[in-house]
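Of the protein chains in this complex, all but one are displayed in their positions.
Here the chain labels run A and B in written order, and each chain numbers its own residues starting at 1.
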Amino acid sequence: MSAPAVDLRQITKQFPGVLANDEVDLTVERGSVHALLGENGAGKTTLMNVLYGLYKPTSGTVVVDGQERTFDSPRDAIDAGIGMIHQHFMLVEPMTVTQNVVLGNEPRKWGGLAVDRERARQDVAILAERYGFDVDPTATVEDLSVGEQQRIEILKALYRGADTLILDEPTAVLTPQEVGELFDVFDELTDAGKTIIFISHKLSEVTTAADEVTVLRDGKDVGTVDADSVTGTELAEMMVGREVLFETDKAPVQPGEITLAARNLVVDDDRGVRAVDGIDLRIAEGEVFGIAGVDGNGQSELVDALTGMRTPASGRVYLRDEEVTDAPRRKRIDDGMAYIPEDRQSRGLVMPYDLTENGLLGSQRDTEFATSGRIRWDDAEAHAEAIVEEYDVRPADTEATAHSLSGGNQQKFIVGREFARDPDAVVAAHPTRGVDVGSVEFIHDRLLDLRSEGAAVLLVSSKLDEVRSLSDRLGVMHDGELVEVVDPEKVTEEELGLLMAGEKPPNVPQMPRRIRGGEE
Amino acid sequence: MRSTLRLAIFAVAAVVIGVLLLAEQLFPGTALGEFAAVLDAGYAASALRLSVPIAFAALGGIFAERSGVINIGLEGLLIVSAFTGVAVAHWLTGDGTAAVGPGIVLLLMIAVLLAISGALLGLLGDTFEEMAVRGGGGVLATAVLAGLTVALAGPTLAATWLAFYAAVLVSTAFALLFAVVTIEYRADQVIAGLAVWLIALGVAPFASNVIWGAVNSPGVDTLGTWTVPVLSELPAVGPVLFDAEPIVYFLLLATPLSWYVLAHTSFGYWVRASGENPKALDTAGVDVRRVRYAAVLLSGVFSGIGGAGLSLGRVGSFVGSGTTMIDGRGWIGITAMLFGNYNPFGAFGASLLFASLDALQFRLQQLNYAVPDSLMQTIPYVTVIVVLALVGRTRTPDAAGEHYDSDED
Partner (left out) sequence: MNTDRIPDPLAGLMGRLVDASAGERLVVSVAALFTAILVGGVVTLVAGVFATCSNPSLGIFCYNPFAVYRYLFLAPLYDPFVFQETLKNSALLLFTGLAVAVSFRAGLFNIGTQGQLVLGALAAALVAVWVGRAVPSGPIGGVLIAGVAMLAGAVVGGIYAAIPGALKAYADANEVITTIMLNFIASDVAFFLVSAYFQKPGSGSVETRDVPASAMFGPELALAMAILLVLAVTYILWGTAFGYDLRTAGIQPDAADYGGVDAKRMIVTSMTLSGAIGGLGGAVWVLMSVGRWVNGVPALGFDGITVSVLASNNPLGVLFAGPLFGSMQAGSLSIDFQLGVPRQLVGVIRGLVILLVAMPEFFRTLGVRWGMGGGR
């Protein structure tokens, strides 16, 4: 039996105030697919960054192919045959596939004065073929799909001679079908003798694709199990340490008048490319309309158009009876629309402001806090304190800057602020991203409270569990269109996956696109 | 759509110039014909000459900004090199004799200082051998260049050339300061660039006052012109392209060379990656910091050539009053870079466009047209604003202006 491809022994990594890895052991056999499983913040990415030379371990040893190694930088790790494919791709968009793959190791001609583009292209083509990748070496990266870009990343690692590939949350941006394709690639690579380590927090994928699974929790390794024999529940318990229930109590609510609607909405993205291609939406009082779909299919642009952050190319947006298509953002806020943005750090909060000032964001002219333009800071502070208390934002200090809060607490504050508006319509984009499990339940409960109080809620989320359990009707977006509206309780995950990929599986449990409750 | 607009502007300009060039023949005796008579080969030559400082600033700006560092201080670098060139030239030749020896010593001293700074910053390599070889190599190359110059030119001309080299090195040193401040200490690049400009705006007249008691320098000999034997006799083209100052030839060489480097060499790839997605470059194992330093230093070299080329090229002195003789050319260069969409050829074309307006304004002043001088002088500046308004939204490199931290500890 040959030495394991990677053997991490008692790795500890300490940051100021945070112990990210606590004496973690990880052994990965050559030629296997090994999954690293854990919740957000469990220390998976940190561990792999140690292996890849981005961090130096506070203590512990890294052994690659039986040899102890010290990595001062990724270059050392690359030399040792370790390649990493990050969650956010490291590609230079305006450059070609070939240029990206050879970056840093360009074949030269004329004594090093120029890049030998012919040879580079050939090398890339040969490499792609050897591993069964279907790529055009001359294509520009920004024109490729996300799945294709991911494969370029893998090619990059292989070009540099990686024998062990680390993939950080590779399936986060893929449709279920593309995930299947990725796992086929895994097989192809392991057949050729490569070793694969992939980080995930999705149980189903781990049991499908991996040979072995190591679970991390709160920086410690909980154990390594054989992927074929372990059950999902066992894994979940290892991950969380307690029994987890994913149920939400959803009382049936009689939907009322149409509150938020879109007609034939067409929206272009920042580059002028069509992102939303003619969407119709009608959301009623007391209803949660969920939108599922892989990131990048127009959801962000749709949300932008509905909330007034972006003007649609054509089509109309309605808030109650009024058309608000071209109305400025301020009008929609005043008319009772709450918006939880996808990007909390650049949009939802002003990082250097303290919580009192952040609590005013959007309401700075509200008579609750201002008299004809003059801000009453006492009232503003009281408002922020109320939010902090109700949503258990920590630290419970309204003078703390947004910057000093953790991501989860930032998100809770934003949700608290928006929900406190007592809105008629709520547009929530990934509202529980990065939030700890206990607070997720709290936010879900508050959202359903708003629903019972008669708000119309649009929920965009990539967490299928969340969007299925909270929605009354579930729409699926693909390529800028609302391909189908289904019954979230009856639809299967497979059907959802196909819809998200643009396929049309037969006999999906549909729901009406327009529900009764009046005209536009 | 933006690029169509750009092409349209270039096309219209070309047509207008073509008509004007022929107008003298087509419509003799008319106002148009007389106006067009202004545009002769002399005009073309002067437009080309005036474009040099602008274009070099633009080329420098391209390298820096494409690597992710917005260098707004180009105007300051031009000022510094224009002054240094004249100061050193005066020091070497001012009293009538041409002291080449001290010039070489000065040059080598600056080169050594730069090499040591580079080594201390960890730019020249990881091992002592690497640093010694590269640093020493740089100094040696400078020495060889100086020696060759002295051997090939007469003493006065050689002294002027040595002053030119010294000016380029000093400009590079300033660029190094800017690089350290922005890359090492993560200063806001725009403010740091403004600071460099303001420092230069102060230092040049200050030093001029200190040395000569006035903000304007006395005259020095210029670098003269290079005349290519047969080709300069060609009609129309000859006097423009083949009987020009050396810096014009440098520019005609530097432009395609810059394009080639950016498009076809590893360094060019790295510069582009550093400006678009430095993390990609970092994880590819290339030191982003060094690439950015190199790009910023290159902008110092180019600006040095442009600035000293202006003061030592034809003018033969340094004018430090008001906005100095550089008079906004660095800013125009930045605009040319934007207008040319960060492409060396585009920037060169845009610089030529601005310079031809500048040359036109001079010509018209000479002809004493009814429009007053001071208003005429605004033509280049107004053009810049118009261009920026039309072409404002260029595709800047994604990571331009952002500091890059590789997550080492």
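Quick notes on this structure:
One rule holds for everything that comes next: contacts are C-beta pairs under 8 Å (C-beta built on N, C-alpha and C of every residue); 3 or more make two chains touch, one makes a residue touch a chain.
Since the model is a prediction, treat every value here as computed from it, not as a measurement.
Checked against the full complex, the candidates B:Ala82, B:Ala200 or B:Val271 give a single residue touching the omitted chain, namely B:Ala200. Considering A:Ala114, A:Val146, A:Val266 or A:Ile375, the position touching the chain not shown turns out to be A:Ile375 (whole complex). Those residues of subunit B that touch the chain absent from the view are 72, 181, 184-188, 190-192, 194-203, 205-207, 209-211, 213, 215, 323, 327-328, 331, 334-335, 338, 372, 374-375, 377-378, 381-382, 384-385, 388-390, 392-393, 405, 407-409. Of the residues in subunit A, those that touch the hidden partner chain are 15-18, 309, 328-330, 333, 339, 341, 343, 346-353, 357, 360-362, 364-365, 370, 373-375, 395, 397, 399-401, 403-406.
Keep this in mind: only the chains that are shown with their structure count from here on.
Separating the CA-averaged centres of subunit A and subunit B is a span of 46 Å. Considering their complex, residues 49, 54-56, 72-75, 78, 84, 86, 89-95, 99-100, 103-106, 108, 113-115, 117, 156, 160 of subunit A touch subunit B. Across the complex, subunit B meets subunit A through its residues 260, 264-266, 269-270, 272-273, 276-277, 279-286, 398, 406-409.
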